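What follows is a short report on a single structure.
One protein chain is absent from this view; the other protein chains keep their places.
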Amino acid sequence: MSIKHEVLNGIDLTFLSGRIDAQSAPGVNEEIGKIIDEGRNKMLINFKDLEYISSAGLRVLITIAKKLKASSGALALCGLDTKIYEVFDVSGFTAIFKIYDTQEEALAALGD
Amino acid sequence: MSIKHEVLNGIDLTFLSGRIDAQSAPGVNEEIGKIIDEGRNKMLINFKDLEYISSAGLRVLITIAKKLKASSGALALCGLDTKIYEVFDVSGFTAIFKIYDTQEEALAALGD
Amino acid sequence: MDKTLTLPATLDNLESFMALGRDAAVSCGMDDGAVHQVELALEEVLVNVINYAYASSPDQAPEQDQTPAQETDQPVELCCTCEDDHSLTITITDRGKAFDPLDKPDPDTNLSVEDRAIGGLGIFLAKHMMDKITYERRRDKNILTLVKNNKE
Partner (left out) sequence: MDKTLTLPATLDNLESFMALGRDAAVSCGMDDGAVHQVELALEEVLVNVINYAYASSPDQAPEQDQTPAQETDQPVELCCTCEDDHSLTITITDRGKAFDPLDKPDPDTNLSVEDRAIGGLGIFLAKHMMDKITYERRRDKNILTLVKNNKE
C-alpha cells in the first residue's frame, strides 16, 4: 500500500496504490485525515493503481466523506477498476460517492 | 538467489547471493556447470552475499569440485560467514575446499 | 487435498492466511474475478475473528486486551478444499465466543452519507462474494464455511 499526495489547482489529489486491507487501512485513514484536518476540503482520490479494497478501506472512505460533508467540502473518486467498482456497488457506495472514469473528468467536476 | 559471473586475470569469479536452497540449487548448478563445460577451470566462488545454504547447495558444490578435479582445475571459495562456515565444517567441506577469508587472498592463491 | 493453516488470531498473521486462500483459489482454477471475491470474503471473516472472537466483552476490540494472542490460546484455523475443480470450500474455525454472523441483519445500503454507519459492511460483503456461507457452533468452536463455485 502506498499513498501519494499532491495539490492541483487547489484540489487535493491523492493516489492510492496496492491494497487497502485491515492492515493498511489505519495508515490511509491517518494520512488523508491529516489533509482534512489542515482545513483542505476539495479532494480527489485516484484509484487507478489500487488493486484491492476490503470493508476496512470502505470504513476509511465513509469516514472521510462524513468529515468533508461536515466541513461543506467536496470529494470525488476516479479510476476504479471493475473489481473495486463491484465492491462499491454492493455496498451502496456508488450512490454516496461522486465517481468518475478519468482524473480529468473528476478534476473538471470538482473545479466547478 | 542471484548469481553474478566475471573473469578476472583468467580466473572465473562467481558471486552467489541470497539463499541456495532446494528450490534455487538446480539453477546454480546449471549456471556454474555451463562455465565448466566451456572448459574454464580456475574458479573462485565468492560467498560474501550468501545468506543461507542447505544440503541442496552443498550437493552443487561437491558436483563442481568433482568436475574441476577431473579436469585438473582449481577451485577456491571465499567470504563465508560464520553460519555458512558451520555448515561446511559439520559436513567436512572445510577439508575438501580451499577456503579463504577475502577475495584477494583467494585470487592470489589461485593465481600461483 | 486440504490446505490448512493455524495461527494466532492477530492482524500480523492476516497476510499469511490471505496468501493461502489466494493460492487455493488460483490452484482450484478460479479466474481473476473469482479469486478477488474469495480474497475479499476471506479477509472479512478473518478480520472479524481477529477483532471480535476473543475480545473480552462484546464489541470490544482486542487492543484493549492485556495479552497478545500469540501468548494465549487464541487460534484461528483456515482450511481450503478444492472439490474436483468445480468449487472451493473454505472453513474458518475459532474457539472464541459463540457468534453467528448470518444472524446479523444486512446494513441499509440506501442511506445518505450522514446516516450511514461507519463499518458494518464486512459480513454483508462476504455473503455477496460467496455462493454459500454456513455457520456451525460445535463444542467450543465457531465454524464458518464459505463456498465458491467455479464458473463453467
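Letters A, B and C mark the chains as written, and numbering starts fresh at 1 in each.
Methods note: a residue touches a chain if its C-beta (ideal position, glycine included) is under 8 Å from a C-beta of that chain, and two chains touch if they have at least 3 such contacts.
In this text the structure is predicted, and so the values were computed from the model without any measurement.
Across the whole complex, the hidden chain's contacts among the shown chains comprise B, C. Note on the undisplayed chain: of the listed residues B:4, B:34, B:48 or B:66, the one touching it is B:66. Checked against the full complex, the candidates C:4, C:110 or C:134 give a single residue touching the omitted chain, namely C:4.
Listed here are the chain B residues that touch the chain not shown: 21-23, 52, 54-56, 58-59, 62-63, 65-66, 69, 82-83, 87, 90-92, 95-96. If you put the missing chain back, the residues of chain C touching it would be 1-8, 16, 19-20, 27, 70, 72-75.
By definition in this document, only the chains that are shown with their structure count from here on.
Across all inter-chain contacts, the pair with the most C-beta pairs is A-C.
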